[in-house]
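Following: one structure in structure tokens, then a few remarks.
For this depiction, one protein chain was excluded, whereas all remaining protein chains were kept in their positions.
Labels run A and B following the written order; every chain starts at residue 1.
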Amino acid sequence: MISHVAWLIPLAPLAAFILVILWGERLPGRGAVVSIAGIVLAGAAALKVLAEVIGGARADVTYTWAVVGSRPLVVGFVVDPLSAIMLAMVGVVATLITVYSVGYMTGDPRFPRFFAYLSLFQFSMLFLILADNFLFIYMGWELVGLCSYLLIGFWFERPAAARAALKAFITTRVGDFSMMIGILLLFLGVGSLRFDEIFRAIDLGGFGGPALTLAAVLVFGGAVGKSAQVPLHVWLPDAMEGPTPVSALIHAATMVAAGVYLVARVYPLFLFSPGHTALTVVAYIGGITALFAATMGVVENDIKRVLAYSTVSQLGYMMMGLGVLGYTAGMFHLITHAFFKALLFLGAGSVIHIVATNNMKQMGGLAKAMPVTFWTFLAATLALTGIPPFAGFFSKDAILLAAYAHDKALWLLGAAGAFLTAFYMGRLCWYTFAGEYRGGDPGAAGHGAAGSGHGAGLHESPAVMTIPLAILAVFAVFLGWAGADILGNPFERFIHFERVAPPPGNTGLLVGSILIAVAGWLAAGAVYVWRIVPSEELRRRFHGLYTLVVHKYYVDDFYGWLFLGIGGLVIRLAGAFDRYVVDGLVNLAGWLARQLGLGLRYAQTGREETYLLLVFLGVLIIVLVRVAW
Amino acid sequence: MPTLTHYLVLSALLFALGLFAVVTRRNSVAILMGIELMLNAANVNLAAFNRFAAPGELQGQIFALIVITLAACEAAVGLALVLAAYRSLETIYVDEINVMKW
Partner (left out) sequence: MTGEALAFYVLAALTLASGLVVVTSPNIVHSAVALVPSFLGVTGLYVLLNAEFLAGIQILIYAGAITVLILFVIMLTEGGTGMRARQRNEQGPIGAAVAAAMAVLLITVATHTAWPRGAGTLPAYTTAAIGRSFLGANILVFEGTSIVLLVSLIGAIIIARKEE
């Protein structure tokens, strides 16, 4: 029974990080073997824990860290269905991606450091998942943010990468700040940072009302930042500057999911806010993001950016799911999405590794050249767009079901988003894999993103990259059945929130979802494959809308204008203050001293008679003063 | 009958004379002479107080004796300084000794 010592799981990748960062070059496989060993260990242990938790095991290990005044600071780790399923997902996905990275990053001069950072991230994420109090979760939060910065900016010689890393960090920082205020509010209101104590306080009515809503919304602010929801979504597309395994691991499967995990973990905060205000905020932000990001994905030509917008959109679905009381649906989608989105990114990475470009317009005809990549990618795409019997259908449909039962407007947002998802993914597949290769001389192409230099034309990626793709594809195809109503929905029984009832089944809605997804695919076909309405025509007709979307609704520009504008103003004010007031005061002191000196020097005549006179004059004055008093 | 007050007035006037010499005269020896006058005035004061205000003991006179002794020392050293100054600065007039004047 290892659930009680589950807190040791994060230590394996942490040890790997320390070893690789210090002695990476001299370790076997230039550090990769140690890193893989760390995550394999953690992953295996996580699966064991999952098995135990499915069998009913639970654990909550606490430790009194310090006593502050009269209050003990108790921290700990919790093992329950929520953390167990997340541990297992992170363990499996991270293992596959780490193995894949060996192929992708071959030949990179900073190869060991990459794996060290991956291990550090794995430690941080596992730590975050196991936390049973806000302090630990915040620590893990910040650590994953740091790792994200390090990994996005891994190729820091490229200014775009360095900028993107900074943008990611700062944008999530805004969210983190909101979260910190929320945590402080909770601490002030309840007196503890531990989840179970906070939940108990809310249950007993000790903390509620508008204060609870405020705290919940502020904590959600952190999730908005980390999960790239509107309005803090701007960092995720730019984060694609990092190596593709990073995009797969951090910005598809795990870190961005941390926001959703947080909302699920502290669900009572949202559930018990009066009038479900907090939940409504979560749901609408999620729903709007789902549609908003999907529209931007339609006009992107960079394969990774399309997938990034897709991630933002899908995270929006998860948030929406949680917001409409679809606790199980949201979490299920998180798990399935992790697998097929990771697969999509790794597949894209496989493609990029061979053709050395991200631009879809320069790809094409790769289905024949890279069969494993193509078929696994297709499986993942079908899962994403919600085509049964693939995984995404079950999870996304559960969300739409909950939305329909709760708020029709949200369902509409979700449905529109689903249509666009199918559309842009169809477009992506068409551009990347179908037709003829548009990228110039196939012989010249093919040195991977890490500069391995094949020079042998278009061909499949090495086995170390394609095997993880295959394994992930298995999940993408079959994982959905874990949440299928037909099989009694074992996922629902495993992960559910006691006070939230699952929405009633609605076969009509089910069919409707399938039709919408198929319609999306057909629309893509109509525009790109059969050219019934060619894309140039669409671009011309909806020119204004197209410009708006291509420029990402000018959100980035607006932020830049706002913060640089305000920042510039503050800078100018501060500079003027420093120059005139602060320096002025200092200069004034100096000027005064000088003037005083100039005046007083007349007392030093250097002549004896003056001094004698002054002595007696002084005595006289002293005596007079004494006598007069 | 001269009372204490008479002696005190006398010593005050003598003191004022000495003070005037110190502050006004150019010759450094004259300044030293003024100092001697002031010391004498103080001595008269001391002896007068001893006689009129505290005749049971001789503290005033003893104090005056010590003052005389120290005046002698001070005159000796002071005049030695005047000599030394005269040798290097060629003058004994204090207003001509203004090397330190800014």
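In the analysis below, contacts are C-beta pairs under 8 Å (C-beta built on N, C-alpha and C of every residue); 3 or more make two chains touch, one makes a residue touch a chain.
Note that this is a predicted model, so its numbers are computed, not measured.
Residue A:L624 is the one among A:V67, A:A409 or A:L624 that touches the chain missing from this view. Counting over the whole complex, chain B has residues 1-2, 4-21, 23-27, 29-30, 32-34, 36-37, 40, 43-44, 47-48, 50-58, 61-62, 64-66, 68-77, 79-84, 86-87, 91-95 touching the chain that is not drawn.
Seen from chain A, the chain kept out of the figure touches residues 609-610, 613, 616-617, 619-620, 623-624, 627.
To be clear about the criterion, only the chains that are shown with their structure count from here on.
The touching residues of chain A, when paired with chain B in their complex, are 601, 604-609, 612-613, 616.
Against chain A, the residues of chain B that register as touching in their complex are 19, 22-24, 26, 31, 94-95, 97-102.
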